[in-house]
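Here is subunit A:
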Amino acid sequence: MSAHSHPGVLPPHPESATLEGRNKLMGFWLFLGGESVLFGCLFATFLGLRGHSDDLLAKNPAEFFDLTTVAWSTVILLVSSLTSVLAILGMHKRNTKQIYLWFTVTVLLGLSFLGLEIMEFSNYTNHDSFHFTQTAYASSFYTLVGFHGAHVLFGTLWISLLLLQLTRKGLTVVTAPKLYVAALYWHFVDLVWVFIFTVVYLMGKVA
Partner candidate 1 sequence: MTDHAMNAGQVWYGPQAWSYFSIVIGIVMILIYRWFHVNALNATRKQLLAFTFSMTTYFFAMCSPLAYLGHMASFSAHMFQQSLMYMVFPCLFLVGVPSNWYAHWMKIPSVDRLFRLMTRPLVTVLGFNALFSFYHFPIVFDTAMSHPILHTGYHLLLQVTSFQMWWSMLTPIPEQSRLSDLKKIAYIFGNGVILTPACALIVFADHVLYNTYSNIDPSLQWLSPMDDQQLGGVLMKIIQELSYGIVLATTFFAWHRVERAKDKEEIASITMVFPNGGEA
Partner candidate 2 sequence: MASHSNESHAVDYKKAKSKHSAKLHYLTFSLSMILTVISFYIVGNIIDPAREYAITSWTFGLPFITLLAIVQALFQLIFWMHMNEKGHLFPAMGIALGGFIAFTAVIATVYWLGW
């Protein structure tokens, strides 16, 4: 029940070795359940409001979205999710070098995803005059995709912070749950993206 760790002997699955660790995992999973409802409502708003707005996207759906950018973003996020899993596998093998390696790749990929998304948004806003304040469809597009982007941003900051903590404290039964939970978060973010690219971009091609 204490937060101390005995140096040298890390149990297998260090993230669930302590009660605090198990609590953190359970709490985070439940939080993800709640987040599903949150994103669900955002999707509902998006789907409900599309098709009744008079903007460029509504007028010209087939040409508006550039699927190449979206494809790249998807690949980037997918790979970053894989690397986060590899990081956790490394954690189970108690190999801190792997944790660093894979999580750093994850963060970099996450940042590139954000970069692409920012470029995309500024493109729409400046070139195509598809502003947030334009129509309901635009507002819901930016809110849904923007919220997801904010989640990605938070995830990158969080993982970076955890990597810093790892250098100071090493892999212990206290830091392990945090890493595990961050990886779960990252997977969830990728999962939501699967639905975003399907519902917003792919389905956005039809009026």
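Candidates were picked such that all candidates are chains of the complex that A comes from, given by their letters.
The working rule: a residue touches a chain if its C-beta (ideal position, glycine included) is under 8 Å from a C-beta of that chain, and two chains touch if they have at least 3 such contacts; residues count from 1.
None of the values given here were measured: they were computed from a predicted structure.
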{"item": "Candidate from this complex that touches subunit A, chosen among 1 or 2", "value": "2"}
{"item": "In the complex with candidate 2, residue positions of subunit A that touch it", "value": "9, 12, 16, 25-26, 29-30, 32-37, 39-41, 43-45, 47-48, 52, 62, 67, 71, 74-75, 78-79, 81-82, 85-86, 89, 92-93, 184, 187-188, 190-191, 194-195, 197-199, 202-203, 205-206"}
